[in-house]
Structure formats: C-alpha cells, structure tokens
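Removed: one protein chain of the complex. Kept in place: all other protein chains.
Labels A, B and C are assigned to the chains in the order they are written; within every chain, residues are numbered from 1.
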Amino acid sequence: MTGALGIYNYWIYVLLMMIGLYGVIAKPNLIKQAIALGLFQTGIFLYYISMAVIDGGTAPVWTTILDGAQKFEGPYDNPLPHVLILTAIVVSVSVLAVALALIINIKRTYGTIEYDEIEAMDQADKRADYQRSQVVDAADDLEQRLEGHHHA
Amino acid sequence: MNAVVLIDTLLLLLVTVTAVAIIEVRSLYASAILTGIYSLLMALVWVNMHSMDVSFTEAAVGGGISTILLIGTLVHVGRDEKPIKKRLHVPALVFTALTGAALIYGTLDMPRFGDPAAPIHHYRVPEMMAQTVGFVNGTPGKQKPPEGFDVERYRRFDGRITGPIPDDPKDTAWRENSALRLEGLMVPQVHAAHEPHAEPGHHLHPPDDFNGHVPNSVTSLLAAYRGYDTMFETTVIFTAGVSLILLLRRPRREGYLQSGAVMSDQVILRVVSKLSIPFILIFGFYVITHGELGPGGGFQGGVVLATAFILYALIFGRAALYRVVPPPVSDILTGVGVLIYSGTGAVCMLLGGKFLDYSMLNRELPGDGESLGMTLVEYGVGITVSMVMLTIFNQLAEERST
Amino acid sequence: MIHLDVSPPLLAIYIPLLGALLISLAGRWPNLRELVTLLTAGALLWVVAGMAPAVLAPDFWASFARAPALKIAEVLPGVWLELKVEPLGMLFALIAGGLWILNSVYSIGYMRGNHENNQTRFYVCFALAIASVMGLAFAGNLFTLFVFYEALTLTTYPLVAHKGTAEAIRSARTYLGILVVTSVCFLLAGIIGTYVFTGGDMTFRPGGVFTRALADGSLTAPAFGILFILYMYGIGKAALMPVHRWLPAAMVAPTPVSALLHAVAVVKAGVFTVLKVIVYVFGPAVLVRYGVGSWLIYVAGATILIASCIALFQDNLKRRLAYSTVSQLSYVIIAAALLSPLSITAAALHIAAHAFGKITLFFAAGSIYTAAHKTEISQLDGIGRRMPITMAAFTIGSLSMIGLPPTAGFVSKWYLLQATWETDAPFVLVVVILSTLLNAAYFLPIVYRAFFVAEPKHDVIPHLSSADGEFGDDTDPQHSHHGHAPHVVGPHGEAPWPIVVALSCTAAATIAFFFYSDLAIGLATQLRSGLP
Partner (left out) sequence: MLEAFEIIPNLPVLVVTVPLIGGVLTIAMGRGKGPWAWATLITGLVFYFTVLLMQQVLAAKTGYISYELGNWPRQWGIEYRVDALNAFILLTVAGVSFVTTLYAQKSVEKEIPQDRHNFFYAVWVLAVCGLLGITVTGDAFNVYVLLEISSLTVYALIAMGKDLNRQALTASLRYLILGSVGASFILLGIGYLLMVTGTLNMEDMHDRLAALPDAVHNRTVLVAFALLLVGLGMKMALFPLHMWLPKAYTYAPSAVSALLSATATKVGIYMAFRFLFTIFGVGFSFVAMPAHVVLSVAACAGILVTGVTAVRQTNLKRMLAYSSVGQLGYIVAGFALANVHGVAGSVIHIFNHAVMKGGLFMAAGAIMYRLGRCDLRSIRGLGKRMPLTMAAFVAGGLGLVGFPLTAGFISKWYLVQGALEAPHMWPVAAVVLVGSLLAVAYTWRVVEAAYFQEPEGESALVTEAPLSMVAPMWILIGASVYFGVSATFTGEISMRAAKSLLGGAP
C-alpha cells in the first residue's frame, strides 16, 4: 500500500475538482458555472479531509475524557483539517449566495443568463460606445482636412 | 485495504458519477436537485472519514441551504440551460486534464493515505491537543508547552514509533524498522490530569484542564485555537447576507410585504409544521450549545434554526414570518451575532489578556472561562448564521414576488 | 528631508516660480500681468548677475572643491537635490536670464499683436520654463540636472501646443515624444548606470566621476563607451541627428517661444548638458584616454552638414531657422568632442554667441509675421523697404550665423578654428569651412530678396496661405480690441514697437558681443582652467 495505491484517494479529489473546473470553463450557463464552482471547491474539501485520516483512526471526539476512563481508545483522526474545511464550506456557501444574487440581477437587466449571449451584448454596448467617440473624432479630422483644403 | 478505504471507494464512485451528471444534465432543476444529492453523498463520505462536524455541515448547507438557494434562484432565471451544439468543450477538457495531471503529480510525494507518520499527524497537532489552560507563574494562561509534558512522546504516538522520524515524507524505509502499532495512539495524557494537585505551572491542572471540558476537539480547535478564523468565518456569512440585501432588496417604499404562496390551507402541512417547528428550534439550540461535546456547533445549529423559520414562511407565507421576525430585526440580529463573537474577544482583551483569550473570563478557573467563551461565541455564530440564512431566503423570495 | 534656503542660486529658481504664481493671479489684468513678467525677469537677471564676480574670482576652483553644495531636498536616501554654481552654468544662466527680459518685451508686442488666446498660461509656462533653466544651470549633480531637464521639457510643452490646433497638438506630440523617449530611455538609464557603477556618486566635479570605477575594473571600457553613447543620445535637446526632428516640429509655437526657448533655453540646455556631462562627469582627459568619444566628432560633423543642406531647401522661414539651429548646435558638440581645453572654451563661447544671433533672427521672423502675416521666404521680396529695422537686424543675425566679423559668431568660430589647429583635426576644419559656405548660401539670399528685389504689385493684402494653417487662425476681428496695435490689413509698416525695440537690442548685442565679450570669455576660460 505504499505505492500509487496509497495515494489514490487523493486522485479522486483531483477528478472532482477537474469536473468542476471543466464545468466552470465549458458551460456558458451562469447557474451551471456557479454549481460547478461549488463542485470544484468540494474537491478541495475532499483533499483536506483525506489528509486528516489516520489508519485505524476514529472521530476526534474524546469520549474517554467524559468517562474519566484511562484506557487508550484507538487513534483519533486529525481534527485540524476538519476545522479548516468547516470554514471553507461556509465560505463556499457565501460565495454561492452572492453569485446567485448577481445572476438574478443579470437576468433582470440582460434577460438571459447564458454567458455567450451576455458577452455579445456587452461587446455590442462597448462597440457602440466606442463608435460614438470615434464618430466625433472622425468628424473632427474631416473638419480639419476641409479647413486645410480651404486654405490651400 | 481497510473498511474506511472500501466504503470510501464506493461512495466516491457514486459522488463522481453524480458530479458528472450535475455538469452534463440539461435541466437546471435536475442539476440543483443532484447538487443536493451530491452533498448528501459527500456527507456520507465525511462520516466515513470520521469528520462528523464537516458531515453535519455538509448535510445542512449542501443538502439543505444550497439547494434551497439554487431552486429559489431558478424560479427567477428559468429552468433550462440553452442547448449547446457541441457537447464536449475540447479546450476546457485539455486544460482541465493538464491541470489535473499537475495536481496528481503533486500528490506523488505525499505520505500515503492514512499514514500515521505524515507530518500533519505528528508535527504540531499532538502537542496542540495536549495544550491545557491553567496557570503560568500564577496568572491564567496557556502553557507553552506545559511543563512536564513530553512532546517527543506524543510525536511518537506514546512511544509506539521508535527510531528517528524522518522529515522527508517520501522516506518510508524507517517504518519497517519501527515498532509502530496502530492501536491506542494520540490520546492526551489524561492520567496526568487526575494526579493530585501540584503547584501551578508544573502539572496539568485537573479542574482547569481545558481539553477536559471540551471533548470534541474539532470544536476546541474551531472556537479556541483557531477561534480567530472562525470569527471571520462568521463575518464572511454576515458579509454574504449584507451583500444580498445590497443587491436584491427592493427599495423600502415598495414595502417588504409581498404576498407569496401560502399553503396554510392544507391541514396536514399546517399541523405537521406547527408540531415540528418547536422541535426543530430546540434541536437547533441543542446543536449550538452542545457543539463542545459532540458534532455540531454554532454554524450547524444556526442552519437548523434557519430551516425552522423557512419552513414557517413556506407554510404560512412570508407575511407571517415578517410578523415573527421583521426584516429590521433580522438585519440587526445578523450583526449581533458577529458582535457577540468579536465582543467576547474584545472583552478578553479589555480584561488585560490577548484578544479571544477566553481564560480571562474566569481568572479563578481559567478552564471554565475557556469553556464559557466558547459557548458565547458559538451562540454568536448561531445567531448570525440563522439570521443570514433567513435574510438570504427572504431576499430570494422577495425577488420572486415581483 | 526638505531644506528651505534663500541663497542666490535658489533665489534664481524661486524668483521665476514666484513670478509664475503672481502672473497667474494677475491673469485678469493684462497690463499688470506683463508688468509682473518684466519685473520678475529684471529681478532674476539682477540675482544671476550678482553671482558672476565670485565665479570669475581667480581662486574660484580652490574654493569650489571645498564649498558644500546647496542642498534642497534628500529625494532618496543619499541622493540630494542640490545646486552648485560653476562657470559653465553661470554663463548659461546669464544668457537665459538676460535674454528673458528682451524676450518678454518682444512677447508683449507679439502676443497682443497676434491676438493669441490663453496668454496667461503662456506667461506662466514661460516663467516656469525659465525656473527650470535656472535649476538646470546651477544643478550640482546629475540627478538634479535630470530633474530640471525633464521639468524644462514639461513646462515648454504647453508653449509648443499653445494654439491647440490639430497641427500644434501633433507637433507638440513629436516634441514631447522625442525628448521624453530619449531622456527616459537613454539619459535616465545612463544616469542610473552611473549611480550603480560609481557606487552612488553623481556629483559634478572637473575630471569626472568614473576614475575610480575605471581604475578598479568594475567599469570596463566597452561599458564606459556605452554609457557615453547613452548620454549623448539621451540628451535629445542637443538635437544630434537623428533625434533632431522635435526641433522643426516645435516651430509651430508662437515666435517668442521659438525665439527664447528654441534658440536659447531648450536647445542650449541640450548642448549645455552635453558639455557639462563631458566636462564634469566623464572628464575630457578620461575620454581621450579610453578613446570612446571620437565617434561624436563625425556624427556632429554630419549633423552640421546635413542640417545645413536641408535648410537650403526650406521655404518656410522658421523652418529654415530651425535647421540652422540644428546645425549650429552641433558646432558646440563638435567643439566639445575635440576634448581639448581650448575646444571646450570654444564650445562654451558658441553657446553664448549663437544665442544672440539666433534670437535676433527669430525675432525678425516673428516681426514679419506680425506685421505682414508672411511666413514663407518666397513672399519676402522687397520687404526690407517696408520693415528696414527688422531686416537690418535679420542681416546682422545672418552674419553672426555665418561667422563674419564684427558679430558674435566670429568670436566663437575663431576659438573653434584655433582648437582645430591645436588638436590637428582636419575633418573638423573641412566641416567648419563647408558649413560656413552653406550658411552663407541659405541666409544671404533672404537678405538679398528683402532689400534688392522689388515688391510684387498685387501682394498688398495678406491672404491666408497654406502655411498660415500652421500658425493657426487668429484673425478673428472680435478679438482685435485685445491688442493695442491695429490689425494689418493693408500695406504694412514695421511691427509694433515692443517687437522692434526687442530685436534692435538683440541685434546690437550681437555686434556688442564682438567687441565686449570679456565676461563670456572670462567664464569660458575659467571653465578651462578648472580642468585637471
């Protein structure tokens, strides 16, 4: 169990993360992206919790202390990664909530939640804006050229 | 291959399949529901890995709140993904494959799964767990590390690892030579705690033994050692709530009260919910209060409390909920939780200790002070979490009624 | 740390700064504004002239080594903004300060005569530019020099872009672009390189700062040569080809700007910096020993000849003057590049001598434009009869450019030829002779045309020529009440009196310099005597 088999558990987290990452990149639907982002983060949680496992270990709740008993009771899994991941889970749900709020707002103003459509709208906006300023610049240039012509 | 690994493998297989389904299914509703299922499966995985608190949280958050949020959002944004012509996004696939390969490459030098010799198991955590709250030179404080405490012994799992422990996790040859046995490791020296009193600073203090009061080491880590992280975790939740108010709340003049769907005319629903809500609330408070003893804590309890309110709103309408918890009250309460937490820390500081040094709360029995502080902050977390969840629900629901 | 002090060199910077502030406050009352300008210029000259005797004192160099620099601010730990007076800077400051007064008088006539807009901005920027020039002249180390060099670029930019027409903005872009590119990419790199190699020593001292680094081998000869190239091309204001293009571009500015800044302050700031770097940073002797400076002679010589040839074919008067300036600047550089004590003297003298002649020429060009609205040489037939004073002054300026006695140009050319003999540099001799011929070829026809060709009959009403576009269109009658000189629409005479007074003075000075050049020669000799 010391070879690749011993660390295969860490590979599944990579698989989950990558499924999530694929979703984030490949799916134009914003809700899908938000969900995929969640999967991506869950992969990391799995990594952390896997890190905490110890052979033959048990949950790190020390019942012996309550009993006042003296016997040793199997090794405990490492509580530190658990704590870190509790925090991370909270962070991920907060991020999800904010993302959803943004998506609702986007739906309200754009009428769609497909990223490619939104991007197209943004580009059109930008182009229109740019053209508006360009039109004026071009007009200025024309004016100057006409003036020059007039002088000549 | 032990049982953990076996069950783990099966569960993870299921999880992976679910994950693929979540990404690939076209109905967003199905995707959202599958997310709930995914979370429940994950909760099982956590249980299998003995991470009860994470499991509880995953079930409450992933299976509960996240799914509610997603479905609440789908009501506004439509239920289906736009059909895409090409199902497989090749660049994304290549990119993720490369990234994944890099990550796996990084795991190659890791200690194997469950290796007790992994640095994380023997470097700091054993000492951390053996920390006590007592008197250092007559004043309350943490002993760093307590005198008379044999760090080396803990690092060696109470003498079960002999010979040198190498720093390089790749080096596994030593394990064959060591007399490592797996049973009976990593238990704090409770026998020391029950020895007769000695003068302060030289022995672990039985009545003030902090770990003695908090059997759930996850909670002690969460609320004490890394209590500062948890304070900000609460703040993250608070921030999310405030952000949602900022982004979604309608202007005040339009009023809060919008008639949502009311199901109170259905007798069974009404009766069952009326009966169960008190129990849900009690359970929530129980989880908050008893986080030190078993799995659970402020966060999980807060989510449970929130579900009671949400259930109430679903059955009796949000108008009824607003009569119980008016938005200004919930707004204020979201902050109150964070203030309880940070206030507890500040009081410790004002009493002359470091920020969040709970032992300042009871100078005679620092261990009790530690315990009191942890309980206080757990309540803080619980209040903020429940009120923020309620606020988020309200904001999403309010949006629907327009 | 910032130190505040009122010693004379600092005063020389503060006075124009204060002037700029007062001018901007007095913006609403043109007469008061112009009075402030003149008073400021007078005060500045008084302060600058007051410093001269100390520099001319025989024991100056002995005290120079001992006297601490005047520290203004510690910009970086160990890097000070500091001033120190030395002969070359003194000479430069005197020329700039003295000509500012005349130029201010001229500006009043010109700006009002042509109904320019934004006159307050013009005077404010002008005063700021003069402040930068003073800082540049008295800079005590390379860092300070660079600070004021860049400040000069920045403060003169609004003057070049003054008209705000597309043409003006484009030209100003060229101006700023070339000057900033060269100074940032090469000069600054050179200065920081110097700082790194010398271990933080950037103080000007005769003989240069590199001796130790060269001696202990931390600075190799090729690196030393690269540093020299960085400096020479970094100082874009010296208009060494091919970075000279900003100078013709800057001619779009109102003529007083061209006159003072582009015949005196900015371009002279360039060659002044070149000279200062050669004398006080590299050290002529060190350059000779390592043989890294000889290429400069050929580049400068080529610049002289090519610029003169280009000037031959320019019909626009100011452009012809601009190319003449490019060529004349390289006289200074070629003299400096000979690296002998006498040639350094010649270079310093030519900075002064060229200033008087060139400002006269520009004044004359502006005078013609104001009075007759003519900008092209081909339009100048017979103008000498209508504007005799202007064209007489123009003739004197031309003679000075050619280097004929009794004008200023002869004095410096004389020293340059002496240095050429002394250093046995036949290439330079050939260049000087050829360029003298070329100078004559592009200046004398103008004089001839003005005085000896009859005025064409139909050309009495000035019309807007294509070249006018270059100078904008300020003939809007509703502005005419601004100026006290009536707008010329019919047969014209001389330009408004401030213009005539100013150009007469500079023309007189060009001749006077031939007879009374003691001060300039004294300072230049003092500079030479400081060389180790």
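The criterion applied here is as follows: a residue touches a chain if its C-beta (ideal position, glycine included) is under 8 Å from a C-beta of that chain, and two chains touch if they have at least 3 such contacts.
All values derive from a computational prediction rather than experimental measurement.
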Which displayed chains the hidden chain touches across the whole complex: A, B, C
Option touching the unshown chain, where B:Pro278, B:Pro326 or B:Gly352 are the choices: B:Gly352
Residue touching the undisplayed chain, where the options are C:Glu34, C:Glu86, C:Glu116 or C:Glu150: C:Glu150
Options B:Thr16, B:Ser243 or B:Thr289, residue touching the unrepresented chain: B:Ser243
Interface with the undisplayed chain - residues on chain B: 102-103, 105-111, 118-125, 127-128, 131, 141-142, 144-145, 167-170, 224-229, 231-233, 235-236, 238-240, 242-243, 245-247, 249, 251-252, 331-332, 335, 338-339, 342-343, 345-346, 348-359
Residues from chain C at the interface with the omitted partner, ascending: 1-2, 73-77, 81, 146-147, 150-151, 154, 158, 161, 164, 168-169, 172-173, 176-177, 180-181, 184-185, 188-189, 192-193, 195-196
Contact set of chain A toward the excluded chain (per top definition): 17, 21, 24, 30, 33-34, 37, 40-41, 44, 47-48, 51, 80-81, 84, 87-88, 91, 94-95, 98-99, 102-103, 105-106, 109-110, 118-119, 122, 125, 129-130, 133, 136-137
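Methods note: only the chains that are shown with their structure count from here on.
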Most distant chain from chain B, judged by the mean position of its C-alpha atoms: C
Separation of mean Cα positions, chain B and chain A [Å, integer]: 20
Chain A-chain C separation of Cα centroids, rounded to whole Å: 62
Distance between chain centroids, defined by C-alpha means - chain B, chain C (Å): 75
For chain C, residues contacting two or more additional chains: none
For chain B, residues contacting two or more additional chains: none
Residue ranges of chain A in contact with chain B within the complex: 1-2, 6-12, 14-23, 25-29, 31-32, 35-36, 38-39, 42, 45-46, 49-66, 68, 70, 72-87, 89-91, 93-98, 100-105, 107-108, 113-114, 117
Chain B - residues contacting chain A, complex: 1-2, 4-5, 8, 12, 15-16, 19-20, 22-23, 28, 31-32, 35, 38, 42, 45-46, 49-54, 57-58, 61-62, 65-66, 69-70, 72-74, 76-78, 81-82, 84, 89, 91-93, 95-97, 99-100, 103-104, 107-108, 110, 112-116, 118, 120-121, 125, 128-129, 157-158, 172, 182-188, 190-191, 194, 211-212, 215-218, 221-222, 226, 229-230, 233, 236-237, 239-240, 243-244, 247-248, 293-295, 299, 392, 395-396, 399
